[in-house]
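Just passing along the structure, written as structure tokens.
A single protein chain has been omitted from the complex, and every remaining protein chain is retained in its original position.
Presenting chain A:
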Amino acid sequence: MNDYIVELKNISKIFGDKAVLCDIDLSIKQKEFVTLLGPSGCGKTTTLRIIGGFEHATTGDVYFEGKKVNDIPPFKRQINTVFQKYALFPHLNVFENIAFGLKIKKIDKDVIQEKVKEMLRLVNLQGFENRKIDSLSGGQQQRIAIARALVNEPKVLLLDEPLGALDLKLRKGMQIELKKIQQRVGITFIYVTHDQEEALTMSDRVIVMSEGEIQQIGKPEDIYNEPVNRFVADFIGEGNILDGCMLEDFSVKIQEKVLPCVDKGFEKNEMVEVLVRPEDIEIVRENDGMMKGIVISVIFKGVHYEMEVKDELGFHWMIHSIHMSKKGQQVGLVIVPDAIHIMKKGA
């Protein structure tokens, strides 16, 4: 027996004549917080719906605790879902919403009372039992939706962009709270979002998807620091992506300059793609840098300035720095070996 709770094997899904998912292989561990991250239309919600049983895969198998569950309907799976628009039942009050699943299972009334109370405590909404759904704010509805799913003690909780409708501040608060709830109840969360920051903040592992395929699976740090290809590098965070040439181990040529780096194992003179994060570039005096350039725009972003520097070959470098340079100023750029990330072409 392995300790994977959910496994997808060779999952493909075709709607009409459009392939939404191709050959998805995915294993999710017990108690893991996994995020499916990707732009809209990348197939992340479809993947979630296949796990939940709302959608059938065209080919491939879904395993739950090692057992094939392809044809098990949603109501028989030990999985619950928090829907994008919460999907709370408007004709029932908070208590009845949370108790819905328990009542269907014909659980003792006193036990239901107790469990609902406990859930409301978990999501910090004690005393809301008799409130009507439409009297709640978006954030509160969100919590009720989570409570309604968790009260059934599922082994896996699916969350489909649950914070999408909340404002930024509330969203950040809920991100931390969701992570806390997950750690407290100790079950697997599978989370879908297009917000890379959300994914990095909460997840144990992030699965980056694009056009129905998995691009990369890894810890948030790995995804950010070691993206496997241009898409991931571009989608997660901001970055300067250039063509380069690996001259030998630990040495890459970009923009006609040979720079030391920490990557190895490429062929001699292999063409590669190079990622440099904007916060990893240092602006120095014109003659002290590895490259020269001219500042062409400066935008204040709060924590830092976002500056665009055009180098001698015309590439626009995006640079984040807490020190401001003036527009039109001639500057030098320093990129330390650690800041250079080499990606194989076409990966």
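Basically, a contact is a pair of C-beta atoms (placed from the backbone, for glycine too) under 8 Å apart; a residue touches a chain by one contact, two chains touch by 3 or more; residues count from 1.
Just so we're on the same page, contacts and distances are computed from a predicted model.
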item	value
Omitted chain (choose from "ABC transmembrane type-1 domain-containing protein", "Monovalent cation/H+ antiporter subunit A", "Formate dehydrogenase subunit gamma" or "Spermidine/putrescine transport system permease protein") - UniProt protein name	"Spermidine/putrescine transport system permease protein"
Which residue of A:13, A:115 or A:148 touches the chain not shown here	A:148
Identified contact with the non-displayed chain, of A:4, A:63 or A:100	A:100
Omitted-chain contact residue, chosen from A:4, A:54 or A:266	A:54
Chain A residues that touch the omitted chain in the full complex	52, 54, 73-76, 79-81, 83-85, 87-91, 100-101, 104-105, 134, 148-149, 152
